[in-house]
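One protein chain omitted, others in place.
Residue numbering begins at 1 within each chain, and the chains themselves are lettered A, B and C in the order written.
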Amino acid sequence: MKQLLQLSAVTKSFGAVQALKGISFDLQAGEVHALLGENGAGKSTLIKIITGAHQPDGGTIEIAGERVEKLSPVAAHKLGIACIYQQPALFPDLTVAENIGLRLEGANSLSRVDWNSRRNQAQKLLRRIGADISPDAEVRSLSMPEQQLVEIACALGAGARIVIMDEPTASLTQKETGLLFAVILDLRSSGAGVIYISHRLEEIFQLADRVTVLRDGESVGTRNVCRSRGDETQTSQSESDKRLLTSSPTLTESELIRMMVGREISQIFPPAQSAPGETVLSLKNLGCTAGGVKNVSLDVRAGEILSLAGLVGAGRTELARTIFGITPADAGEIILRGEKVEIHSPQEAVARGIAYVPEDRRRHGVILEMPVAQNMTMGIHRRIFPGTWLRFGAERACALDFIRQLDVRAYGPEAPGHSLSGGNQQKVSLARWLATKPKVLILDEPTQGVDVGAKSEIHKIIRRLAKDGLAVLMISSDLPEILGMSDRIAVMRGGTIAATLPGKSGAHEVMSAALGQKGAGK
Amino acid sequence: MNKYFREFSAAAALGILLLALAIFAPSFFQPQPLLSLATREAPTLVVACGMALVIICRQIDISVGSQFAVCSVCAGLLAAMHWPLALVLATTILIGTTFGAFNGALVAGLGLPSIVVTLATMVTWREGLRWLRQGVWVDLPNGVQWFGLPQMTGQWTLVLVALAILILLALTLKHISIGRFVYAVGSDAEAARLAGIRPRMMTFGVFVFMGALTGLAAMMNTIQSPQVDPNSGTGLELKTIAAVVVGGVAISGGRGTLWGVFTGLLLLACISPALTHLHVEAFWGKAIQGATILLAVVADGVRTRKQRY
Amino acid sequence: MKLFIQKLTTFLLLASIAGLTGCNKSVGPSSNADGNTASAAKPLTIAFLPKSKGNAYFVSCAKGAQRAADELGDKLIIDGPTDPDPARQNEIVDNWITLGVDVIAASCENKEGISTALRKAEAKGIKVITYDADALPDARSFFVNQATSQGIGYALMDEAARLCDTNGEFAVITGSLTAGNQVAWRNYVEERRAAAYPNMKCDAVEACDDLKDKAQSETTALLSTYPNLKLILSTTSLGVPGAAEAIKQMGKTGVVKNIGLGLPNENKRYVHEGVTQSVILWKTEDLGYLTVYAADALAKGALKPGDKTFKAGALGEFEVQGDNIMLGKPFTFNKDNIDQFDF
Partner (left out) sequence: MDKHGFKKILLRHETILFAVLVAEWIFFEVIGRNFGTYDNTCDILRHSCEIGLLALAMTPIILTGGIDLSVASLLGLCAILFGKFWRDAGMPIPLAVACTIGVGALAGGLNATLISWLRLPPLIVTLGTFSLFRGLAEAITRGVDTFTNFPDSFLFLGQDRWLGIPAQAPFFLAAAIFFWLLVHRTTFGRSFRAIGFSPEGARYAGIPVARRVAMVYVLAGIVSAIAAIIYTARLGQAKADAGTGYELFAITAVVLGGTSIFGGVGSIPGTLLGVAAIAVLHSGIAHALLPGEMAGMLTGVLLILALAGSTLPKMISSLRARKAALKIPPQAA
């Protein structure tokens, strides 16, 4: 096997914080090497060093056997390194074809732009990954997963030898994930090396040849994953479940988790509970043309967790945004504790006891430049600051209370949002909405991009909230999470509710409902 | 249609204006006055092209008026010293380039916000020029006006030079990689960096280019008359920004075409003579100008508001 | 802290450089260079306020003022707004009051606006004289009257009528729609037209924002809008050359006449080419010269209310009408005499 990449004793500091403390890492041709670690373990920094976005403070980098002294993004690009970031690094104002073209054509600034070949190339690449996206569409108009697919097309088109994927499935649906896996395996068999980062352990067992676990800027170890893939393209959830159960004794999920967190996490999902109370939120034929939501009828009861499953683009986030008043409903009714209400804006929703923890926490969930305390009290200005006068003591006390309650790891209530890890940002976002003492809590992908430790904590918090009588509506693309957490599951398809299933349903049923009749036969 | 709505709305407004003129004041359409109008606006078009580039790159330059004035006076002084005109032209462009490079260095090099940097350079250059020259006009020797060509030829030359720059730049923006890089940087600088484009170099380059175009425009203005008014270029920044915006370039960068800018400039340039032709009294001019800018953006705002949800 | 020191030094450095270079410009030692040893009294500080700096008209006035100050051995301070801005004029006068000058000579952008500041100055014992454009009479001792607004307006209209044989259409280019003297001149032009030349018609008034280029554009539009136009009349010195260039470019030289207020130097070329027929103005340097002499005399008590004549250095005697010191009638520059003047 040819060695594609070799990092030796790489170090990197940001100010006083040492992000990487001498990490060694290698990638062979034709392998998928998974990189695991909690948020803040140093994965992102390591990737940025490989892509040339950061310069290491010490250590060496060898690419294809040759030592590289100074790696810039341009040099990395030329050396065949491509990276698919969690937040797609695309040009929102330009078309898909142009985005791909700009990535692939390199920085020769005086060459002529051949629009036709750009279009054809884009079409070809998109078709290859099975994405149904027009090359002429403006990227601004695409959904997040669609944008991620464009990123993948870019990497593929660049003929990259080293492909880095940073949580590519975070916002993908099962079907898109399947397509992606096929692409990864395709890359692998063509002799490229893939560095794969994910918080979803089952994906790692499904895909990876080797796995390296990082913790606190150090490498805890690299292990072989014994894959027992019969049919490599076979990716349905039930198959992978099966494989999890029968996975080889050399490396188990719990062992990986132990490596990551340095402790065993015995139980991933807190136990469900029974006896939900009265109906708190009831939707009757709710519709919103702009959001593509139509004819949704749904009941959420106090003390239950109702999951919204479905493919991305099925209208789940749009439904949440409609209930929360961001894109107000134009048809049907929202009935809150027996009272018909109209919600035109988020502030009305908040006033009526609806809280929404949004999907994109960096853009919507937390204001990164503002301190934790100010973020937490943002939804309760009226209550905590009577007469609009700020009361800094009360604010601080409130924030400290939530920091303790949710175990937010920040150095204090005055820490700005961007100094926190993803999981802790999510907790801050959650705290903001718990502070409003809501009756209905809508969670949109509450654990997306959150490391295993924090994920489990968030799950416990959600369950505790439901136990305290909150009606929880949880949107998730993480099937195990849905199956593990829900009391009931509503599956959306094409902007409406396709099925409502009991919490004990199997993955198969949920998926077939989400995919419609065609998928059900699988 | 949607993508180019702003361009079309500017064109439609221009069409309506021209139609109104054709009906109520056909005297507007006479070749010699129109050529004069075009010649007067040719330097503005050149500056507007540069401004469009700067705004597409998600920056802004409000110091162009002052740069223009300084370049005009320099060009006049050099011509008055009987330098060969080609050398005067080259030097003027060089002076403009230096101003642009200064802005560019502060914006791209130090990462300072362009609106503030150019606000500062705007007052500094303008006041500096006043201090040094005390508002004295520069008298040009014979043979400088129209480069010594007959008037008609000179006017056509200027108009054609401006149009050539417009067409060349529009084609470059669409069909040469570096033009697309301007859009890329304006759309998302970080993504541009990852695609191997150097956003800071591009930003710097755009400012330098803006300066060079301003220098050229100043020269084009200088040779139109036998005297240089050191106050020329006052308000040029607002006029060009308005033309760029009315023509559909997004102030947030990454979007817009030079054809739109051209339409926008034509619209704004025609309003003032049109009001004269339509016998509207002069004191309405400014209000109508403002209302036109507002209408152009409001039309777009109303349209996209519906789409947004 | 380090940063602060750095910034402070930079600032001080810059400011002192600015100070060094700047002193030469306005007050410089040159004002006393002539060393007027004859004058036993301590030199006066005369503050000279133009409507705006960087305007050729006032630059020329200031030149005369400086010459007078040099002869008298007085110290002359010249400051004005960079743009014609009444509020800035008030600020400058206020600054001079605290600065403690002896006499203020002001050309007022806006009568009522500046009068309050000038009254304050008088209350503090500072003598006030106005020139070019007057303040309210109670806010100053004397006004150096280069020509009344009425005189200018009438002269312009008379000249226009003469060139058009008292009938035909004309258009007016004004500096700005709002500036006080422009408004006054326009009004007197209209008054004269209505009274004396009923056969003439003013088609339009356009503003050129005191920019030559804009004057040219506006004139181009006027020429094509009103084909019967016989004359362009500019009430601003920037308008005449701009209008002339437009007339020339439209090929209407001699067909459309061009007159207005203007400095000879800016218009010589067009007058010789026959594009511009005449420009009307007083001798601006003399205006500055006379103003400073009057200011000096006023401060020294040599000029008192009730005087009938006043002698200003090399220029000789001037008539005093009430509290107006008369510079004389506006002067018409044309092909025959324009080369004799250099300002």
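Definition applied: contacts are C-beta pairs under 8 Å (C-beta built on N, C-alpha and C of every residue); 3 or more make two chains touch, one makes a residue touch a chain.
The model shown is predicted, which means the values in this text are computed figures rather than measured ones.
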Chains in view that touch the one left out, judged over the entire complex: A, B, C
Listed residues A:Thr11, A:Gln28, A:Gln87 or A:Thr279, member touching the removed chain: A:Thr11
Touching the absent chain when the full complex is considered, from A:Gly58, A:Gly159, A:Gly221 or A:Gly277: A:Gly58
Among C:Glu91, C:Glu319 or C:Asp339, residue touching the chain not depicted: C:Glu91
Residue among A:Ala53, A:Val300 or A:Ile326 that touches the chain left out of view: A:Ile326
Omitted-chain contact residue, chosen from B:Leu34, B:Leu94, B:Ala120 or B:Leu278: B:Ala120
Residues in chain B touching the chain absent from view: 60, 106, 110-113, 115-117, 119-124, 126-128, 130-131, 238, 241-242, 245, 251-252, 281-291, 293-294, 297-298, 300-302, 305, 308
Absent chain, residues of chain C that touch it: 3-4, 7-8, 10-12, 14-15, 18-19, 22-23, 25-27, 53, 77, 79-83, 85-87, 90-92, 94-100, 110-113, 115-116, 120, 176-180, 183, 186-187, 207
Residues from chain A at the interface with the omitted partner, ascending: 8-11, 13, 15, 21-22, 24, 55, 57-60, 326, 345-347, 349-350, 356, 358, 363-371, 374-375, 378-379, 381-382, 385, 388-390, 411-412, 414-416, 419, 432, 436
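Basically, only the chains that are shown with their structure count from here on.
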Chain centre separation in whole Å, for chain C relative to chain A (CA means): 72
Residues of chain A that touch chain B when the two form their complex: 51, 53, 73-74, 77, 83, 89-94, 98, 101-103, 105-113, 115, 138, 288, 290-291, 327-328
Residues of chain B touching chain A in the complex: 3, 174-181, 183-184, 186-188, 190-198, 250, 253-255, 308-309
Interface residues, chain C side, partner chain B - complex: 25, 53-56, 59, 82, 177, 204-207, 209-213, 216-218, 220-225, 227, 238, 241, 245-246, 248-251, 265-266, 269
